[in-house]
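Every protein chain but one is kept in place in this view of the complex.
The letters A and B name the chains in turn, as written, and every chain counts its residues from 1.
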Amino acid sequence: MLLFLEQTLNGLQLGVMLFLMAAGLTLVFGIMNLVNLAHGSLYMVGAYLWVAFTGLTGSYLAGVVLALAGTLAVGVLIELIALRTLYDRDHLDQVLATFGLILFFNELVAIVFGRAALYTSVPPWLSGHVELFAGLRYPLYRLVIILVGLAVAGLLWFVVARTRLGMLIRAGASNRTMVAALGVNIRLLYTAVFGFGAALAGLAGLMAGPIYTVEPGMGEKILIEVFVVIVIGGIGSIRGALAGALIVGMVDTLGRAFLKPTLATVLSPSAADTAGPAIASMLIYLLMAVVLALRPAGLFPARG
Amino acid sequence: MRARTIAIVAVLAALAAVPPLAAALGQPFYLDLFRRIMIFAIAALSLNLILGYGGMVSFGHAAYLGIGAYAVGILAYHGVTNGFLQFAVAIGASAAIALVIGAVSIRTSGVYFIMITLAFTQMLFYLGISLEEYGGDDGIRLKAHSQFAGLDLAHPTPFYYFVLAILAGFVYLVHRIVNSRFGMVIRAAKSNEARTRAIGFSPYPYKLAAFVIAGAMGGVAGALLVNQTAYLTPEFMNWTRSGEIMFMVILGGIATLIGPVLGAAALLLLEDLLAAWTTHWQIILGPILVLVVLFARRGLAGLLPGGGRDD
Partner (left out) sequence: MRIPFRALFVGLIVAAFAPAPAVAQQKLKIGFITTLSGPQGVIGEHMRQSVELALDHLGRKVGGLDTEIIYGDDQVKPDVGKQLADEMLKKHQVNFVSGIIWSNVMLAVAPTVTQAGTFMIGTNAGPHDLAGKGCSELFFTTSWQNDQTPEAMGKHMSDKGVNDVYVMAPNYAAGKDMVTGFKRYFKGRIVDEVYTKLGQTDYQAELSQLRAKNPKAVFVFYPGGMGIQFLKQYSEAGMRGQFPLYSVYTVDEISIPAVKHAALGQLETRYWSPDLKNPANEKFVADFRKKYNKLPVFYGAQSYDGIMLIDSAVRAVKGDLADKKGMIAAMRKANYASTRGKYAYNTNHFPIQNFYLLKAVAGASPTADPVLEIQETVFKEHKDAYAKDCPMKW
């Protein structure tokens, strides 16, 4: 029972990490209709900038703040230089152009920081365990990730539902032309949204930094899962991103943990040994296929 | 004769001249290089059918190469080297799986379609890795090359002309398809789906049929690829391979017959040259691809007399 609870927390934490990535991506897609494969590169940039700034300043928090600012700046820069022309193009062009950006960033990072993975660790004041309740000890850092992620979700909800900016975002998601016609500076809005999305990706990156490997190409590993999340959740909707992320996080974690033992009750141990991991790795794709078969626009699509 | 037809015939003729030229220059390596280019040209051609003409951005096309390759590889492993049988299974298997994947995916559109085709490829990739009997991700060597009633694909030059013949045949096939009534519906659906429906055509069955045909053609490319590399690996189904094939299509020029051939040649030659020059070649290739997408929309085919678009 305790194990199940622990795995649920693990699933929640994984889901929250995915949400941070997915939120930025889905916002950008929802508002600007832009498929951005290079979102994973922004995640990577966030992690690398965090390592660099923490090294320079000697302080974890300073590193975090500077990395966020830095990733936001990089995001804005990409938007101004490379992506502006892509808004009017079709998805194929966007996919290919941003695919080219992935190659560029991976190599840039390899040239500047070297190909070898960078050393990172959880800052001492965030490591260790917390006793949640009778017998369940959970790593503090992962709890912090959950809390930060939920806080960001709350913040996003507040901004989108309760502020003027949020209203513009929602309006832009459903009818871009009308918003422009009403005199809103669409270009500025787009740049701001993209920068914000980049910062979210950067946040995910720097939070992943201490526990995942910081190396060139680290973004692509998580990118496909993020796309699965927003497709399941419904593109353009924050609520969908959260729902999709939590579902994917749970299904993946619980699948990895319990699928093999469950299969072992009906199959022979060696068959379960083979089938378990194989199915577990395909599980989220199967889930996506099922969701799309029933709801081709995802669970909570932004447009009506 | 139209300029574009002349261009296609010229390119095919040039390809036909490669083996004697390579022999004369004493550089047999070029036979292998251009054969590899032609095989990827076939893959790009098949993707172009649904992507260029049909507007279906499938990120999962590499899956069909993998299926075709595995069909031939697995049969060879079990002692079946009859090429006709192997290729028939390759075509049948890829068509069948394309039917299943297409049936689910084509109900979606836009970026959902991209993502779901991507996801299916990943599933097949992980499935391939877990097939221990056939090497898992280590892959296995091809036991014997395919034999076609006297034509053994183990011999470089006959194999070369075999691939060329298939390429030429497929070019013609695609030409007939896109200019047929069937093709017109596909192209109409790409440009304006609502209007197509208004005229009374339901695009779904047409798109699905095109998807299956493209999948089958991809399977043939895979069957040829495994003979080319003499090796079988799930790596063929990696999603980044799909991206490469998409680039060949774009680079060469969407919705053209000659485009995929030019695109395959350009990308593979570029990779080969850049990689020999620096290990950081991706930092050069990346921006090149971005620039091509942004500024050279009609691709290489657009440089030929006659312009980019077909018909």
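Operating definition for what follows: a residue touches a chain if its C-beta (ideal position, glycine included) is under 8 Å from a C-beta of that chain, and two chains touch if they have at least 3 such contacts.
Quick caveat: nothing in here was measured; it's all calculated off a predicted structure.
Contact with the chain that does not appear here is found for just one residue of A:F19, A:Y48, A:F99 or A:Y141, A:Y141. Residue-wise, the contact with the chain that is not shown comes from A:L118, picked out of A:A52, A:V65 or A:L118.
Considering the whole complex, the residue from B:T5, B:Q27 or B:N179 that touches the absent chain is B:Q27. Considering B:S46, B:S105, B:S146 or B:Q282, the position touching the chain not shown turns out to be B:Q282 (whole complex).
From the options A:N33, A:T71, A:Q94 or A:S281, the residue with contact to the unseen chain in the full assembly is A:S281.
For chain B, the residues in touch with the chain missing from this view are 25, 27-30, 32-33, 36, 126, 129-130, 132, 135-141, 225, 228-231, 233, 235-236, 262, 265-266, 269-270, 272-273, 275, 279-282, 291, 295-296, 300, 303.
On the side of chain A, touch with the chain left out of the figure occurs at residues 2-3, 6-7, 10-11, 13-14, 17, 106-107, 110, 114-122, 127-129, 139, 141-142, 208, 210-218, 221-222, 253-254, 256-257, 260, 273, 276-278, 280-281.
Just so it is clear, only the chains that are shown with their structure count from here on.
Chain B contributes residues 51, 57, 59, 104-105, 107-112, 114-116, 118-120, 122-123, 126-127, 130, 132, 239, 243, 246-247, 250, 280, 282-283, 285-290, 293-294 to its touches with chain A in the complex. For chain A in complex with chain B, the residues that touch the partner chain are 29, 35, 82, 85-86, 91-93, 95-97, 99-108, 110-111, 224, 227-228, 231, 235, 274, 277-278, 281-282, 285-286, 288-289, 292-293, 296-298.
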